[in-house]
Structures are given as C-alpha cells and as structure tokens.
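Note that this complex is displayed minus one protein chain, with the remaining chains in position.
== chain A ==
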Amino acid sequence: MIRLEKRPTPSRFWMAATPLLAVALTMIAGGLLFAALGKDPFEAIRTIFWDPLFNEQFASYSRPQLLVKAGPLILIAIGLSLGFRAGIWNIGAEGQYIIGALCGAGVGLAFYPAEAWYIFPLMVIAGALGGWAWAMIPALLKTHFRTNEILVSLLLVYVAEQLLASMALGAMRNPEGGGFPGSRNLQQYPAASNPELIAGTGMHWGVVAAFIAVIFAYILLNRHMLGFQIRLTGESPRAARFAGVNPTALTLFCMGTSGALAGLAGLFEVSGPAGQISIDFNQNYGFTAIIVAFLGRLHPIGILLAGLLMALTYIGGELAQFMLGLPAAAIQAFQGMLLFFLLGVDVLTNFRIRFGRSEVA
C-alpha cells in the first residue's frame, strides 16, 4: 500500500523541486502524446523548448517574442498572486486587461493627432484605473453583499468582451479605416505608442513594468507588514482577524492591485505589440496568467520564471504547429498537462510517500 503522510513542516526542497519535476513529467507525457500522434517526440520537444531560442533560422524572430509574450503574463500573474495568497480569487483578469486597454487607448485616441510628452503617461494612468475600476465591481459586491468574487469577476470578462467588440465597431473605429472594424494603429502615432526599447529584444515598457512589479511584490511579501497580512489571511483567516487584519480593506487592496496590473498589461499591449483595439484584441493572457501564477508557486521570482516558460511553450507550440504540423489542440493539451502535473506533484511539499501496511481507521 502507498500512503501519504503529512510532514510536520513543509519541505523546502520539494517546494523548489516540484516545478522542475512537473516540467520533466510534462515533457515525458507530452512526448508520449506526440508519439501517439505519429511525430518524433524528441523533435517535437526540441522544437518547443529549444528552437525558439537557439535555432539559427527562427531565433531572430522568436527570441524577442519571448519577452513580448512573457511581459503581460508576468505583470498580470504578479497581481493575481497577491490575491491568491490571501484566498481572494480574481479570475477575471482577462476582463480587467480589456478594460485597461480600452481606457488607455481611449485617452490616446482622444488626443489624436496632438503630439505631447504627457499623452503616453496619461494613457498608462488611464489603463491602470480602468483595470482597477473593473476589479472593484466584484470586490465591492463581495465586501458589501457577500457575493462570490470568482463568479462575478469571471462573468465580467464576457461583459468586457462585448464592450470591446462594440468599441472596435463603433466609438473607437478608425474613421480612416475604410469601414473595417478596429481603431487607429497607435504604433503609427508616436505620442501614444509603446515602442520596442532595445531593438531585437522585444523589450517594451510593459516588460519593464513587469520586472518592476516582480521586485515590488517580492519586497511587499517578504519585508512589509501588508504582505505579511496577505500571507496570514491566506494561511488562517481567523488568526488574521486576531492579528488585526481588516478583511474588507485587504480584499479591496488585492482585487484593486490585480485589476490595475491587468489593466496596465492591456494598455501596454494595445499601444505596443497589438497596436490597435480590435474585436479579437484579447488573447487569453488574463486566463493564462492564472496558470503562470500557480506554476510560479505564487512567488514573485517563481512567477518571473514561469511567465518566461509559459511564453516559450506558446512560441514553441506555434513553431511546432507549422514545422511539424502538430494540431493546435495537442499544444493546448500539452500546456494543460503542465498545470496538471504541477498541482499533482505539489502534494509532495506537505506530504511524504510511505510504502507499507495501511492503518485501520
């Protein structure tokens, strides 16, 4: 019989080792999946994990994409992780991302075609406020009417998507766009654009913001009373109240911060890599960031690494699709395996496996 036995203290070794083990198990199971589809598993794994960074033919295009894709994932996941640490579940970052982009782009477009240094900073502020305000809806409903923030924040994603479509077709449509849906391209409007800062790296202001968020989150969680209160609330809500934590204020802070960061991510995306508001502007960054947050064990440095890894599987997955003809669904299954194995092996942190006779009662 195999039994699980609770460890007296969580294992520090396994806390660090489970993500690596999960990646290894994903490679094995994913390899079997690719083999079953009739592809060479080693080539498929290499195409996903190695070629985007080191293949001479593709790396020049795909290497900058790594930061472009990882930036919003990390920025959103950092915000979400604060709430998740405290047991506050903002699932609607996708919606906050859209609203942030709409607000930011709206400010930029309102100034068109004026050229002034303050336009882009104003857009940044508007993006953060937009995401914050969208997150405040589930937050206030939770604190005042005890609604479930998971449900409300999730459903608001679909409201935001409708709003996005309406804006792309109506108020924000490019008047010079020949009737096609979509706004003006902000990349062609220097005062409102978020350009690549260092050529060939993919680095833009959103990536810079993501790195700053990692550093701030690290300091907050490890050195600041507020971070301690967040962790304490997640560990033990009753002890947190005994320690004087105000649950309402904490909920508003965590939801607001994650919303603002998601809104920022949306603004940097619409003014940078995406360039314009379009019907299909959102690319599930808000949902993928949930995976990134857990893959990084809700730890800022872990999220940084997990965001890069996740971006790699996206880029590598696309590469595998057109190089090897792997179906998109197989790539999604592969990414799903990663989360599955991560949560599965997580049990080793708090339990050890024993082989032996089982107990009665």
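Quick note on the criterion: contacts are C-beta pairs under 8 Å (C-beta built on N, C-alpha and C of every residue); 3 or more make two chains touch, one makes a residue touch a chain; residues count from 1.
The criterion applied here is as follows: contacts and distances are computed from a predicted model.
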(request) Leaving aside the chains on screen, match the unshown one to its UniProt name from "Ribose import ATP-binding protein RbsA", "ABC-2 type transport system permease protein", "AzlD domain-containing protein" or "biotin carboxylase". (result) "Ribose import ATP-binding protein RbsA"
(request) Check each of A:Ala243, A:Ile301 or A:Ile353 against the chain that is not shown and name the one that touches it. (result) A:Ala243
(message) With the missing chain put back, one of A:Leu163, A:Leu226, A:Leu305 or A:Leu339 would touch it. Which one?
(response) A:Leu226
(request) Touching the hidden chain in the full complex, which residues of chain A are there? Just list them. (result) 5, 8-10, 223-226, 228, 231-232, 235-236, 238-244, 246, 354, 359-361
